[in-house]
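Down below is the structure, laid out as structure tokens.
Every protein chain of the complex appears in place save one, which is left out.
We call the chains A and B, going by the order they appear; numbering starts again at 1 in every chain.
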Amino acid sequence: MNDFLGIDWFFLATSLAKTLGIIFLVVLPMVSYTVYAERRISALIQDRLGPNRTGIPFTNIHMEGLGQPIADAVKFLLKEDLTPAHVNTFYFWLAPCLAMAPSLLTLSVIPFGSWLFGVPMVIANVNIGILFVFAIASLSVYGIVLAGWSSNSKYSFLGGVRSTSQMISYELSLGLSVIPLFLLLGKLNLVDIVDYQARNGWLLLPLWGEGLTLRRWLLLIPLLISFVVFTISIFAETNRLPFDLPEAETELVAGYHTEYSSMKFALFFLGEYAAMITGSSLIVTLFLGGWHLPIPWWSSGAGFHFALVDGAAPGIPGILGGLFNIATFFGKVAVLLAFFIWVRWTLPRFRYDQLMRLGWIFFFEIALVNIFLTAGILFYLP
Amino acid sequence: MIKDYLPILIQAVVAIGFAASALVVSIILGKAGKRNPTKDTAYECGMLPEGNAQPRFSVKFYQVAMLFILFDIEIVFMYPWAVVFREFVRAHHPVIFWSMLSFVSILTVGYVYAIKKGALDWKK
Partner (left out) sequence: MSSLLPWLFSAIMLGFACAVVLNRNPVASALSLVVSFLALAGLYVSLNAFFIGVIQVLVYAGAIMVLFLFIIMLLDLKAEERRTLNTTATLGGLLVAAIFVCELFSVLRHFHKGSLPFPPLAAGPLDDVRGVGTMLFSNYNLPFQVIGALILVATVGVVVLSKRELK
């Protein structure tokens, strides 16, 4: 381990390539197009058209407005860059960076594919995966607190305070709701969770391998409860409707980023959508099988079974399989993002006391009972 | 091993670097801000700012933050418990189940007390 400097440049280079690839080729484009999808889907739901004009410049080609995110990015960069005189300048600039970085950092432990060219498709395969996710997620309140405090404006301040106590409240149900999974698996490593699901059935779809046992079908009840609590808590963590009180425009204008403009505002915006992507990736990884997609297959030898697309296979099939797994993962994430958007334009907002009641009393108690339900099943049916 | 954690360091550097460079690029490319007194006052829906910009807020927020720390510690203990649970059950050590049950029961007393005293009731 000490002669590290001599040995593993390959490891460093692949890690750097994966990092850059995930951030710049996948997450940032995905963020931009989630914003576009949000606008188009909300238009669809409200019987409007939405942005459908921006296409290739100087031509008549509209492409259903697919050029809109690029135009938005250019505008964010070119807009007047104003730091109002009443703010606390250093923290005012620091806050957007702190709001953006944690959601990108969390992605580093989530397996987004199986193997490609003999390299595991996860940036950091660590044993404490899920705890790392929660630890970094708990740091994302600093961007919001600092934005609210440094803006020296009532709306920002109240938005920041509200947002912080909402996020910490739902961190509890987030942390509690996934414990049944780890009771079952006995590991905190996210890569192992997906491998387990690929071999023994997704946690919410136990149709093959060990998943066909009576115990797994009994465990489906607590796992479903976990899934519901976890998903709703992710909505609250990412400040999405119906939990968007920190930026409830009828009460607080824009909440903690009221005083922000141009790129500094854009970073909050990006951070929020990146957090959505991270949250969806987590849901996919924990409950919906990660990169794995079961393919119903019939062969005369084995009969009907689900085939595993293996990225570790040698040669061309392995490469195609690896790419297929990555596409599967981000496809699932995209479906969940569409669900996030659908919910946003369907449900009304909670009142603050209802939100706190839901988090602290309803979810907290359900998650706690759920843990002992799971433990009981595993205890009496070992 | 520690080697597994180095990519996280790389990712952190890239993430913070991206955020910082986005800000720098917008300073270079963006229009310099033209100041005027209106832009330099806090936004209050068109009215002049009134009173202290950082109003004192309800003690409930502190209560929630403190209770959060306490229950967060409870949750932290549950992760090692979850990891070793099935090993203990397989080795016939039922203590693992009852130990956590009693730990959580002790904490539930505090939780029920906080609810009964209205610490988590935001309507009041």
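Following the convention adopted for this analysis, a residue touches a chain if its C-beta (ideal position, glycine included) is under 8 Å from a C-beta of that chain, and two chains touch if they have at least 3 such contacts.
Because the structure is a prediction, the values reported are computed rather than measured.
Asker: Among B:43, B:68 or B:122, which one is in touch with the chain left out?
Answerer: B:68
Asker: Specify the residue from the set A:71, A:131, A:343 or A:361 that touches the hidden chain.
Answerer: A:131
Asker: Applying the definition given at the start, please give the residues of subunit A touching the unseen chain.
Answerer: Residues 1-2, 4-5, 91, 126-128, 131-132, 134-136, 138-139, 141-142, 145-146, 149, 157, 161, 164, 168, 171, 188 of subunit A touch the chain that is not shown.
Asker: Against the chain that's been left off, what residues of subunit B make contact? List them.
Answerer: Within subunit B, the residues that touch the unshown chain are 1-3, 5, 54, 56, 59, 61-63, 65-70, 72-74, 76-77, 79-81, 83-84, 87-88, 93, 95-96, 99, 102-104, 106-107, 109-111, 113-114, 117, 119.
Note that only the chains that are shown with their structure count from here on.
Asker: Centroid of subunit A to centroid of subunit B, CA atoms only: how many Å?
Answerer: 16
Asker: So in the complex, the part of subunit B that touches subunit A is made up of which residues?
Answerer: Touch list, subunit B to subunit A: 1-8, 10-12, 14-16, 18-20, 22-23, 25-27, 29-35, 39-45, 49, 53-55, 57, 61, 64-65, 68, 71-72, 75, 78-79, 82-87, 89-90, 94, 97, 100-101, 104, 108, 111, 115, 120-123.
Asker: Given the complex with subunit B, which residues does subunit A contribute to the contact?
Answerer: For subunit A paired with subunit B, touching residues are 1, 4, 8, 11-12, 15-16, 18-20, 23, 76-86, 93, 96-97, 100-101, 104-105, 107-109, 123-127, 130-132, 149, 151-155, 157-158, 161, 164-165, 168-169, 171-172, 175-176, 179, 182-184, 186-188, 253, 258-259, 262-264, 266-267, 352-353, 356-357, 360-361, 364, 368, 371-372, 375-376, 378-379, 382.
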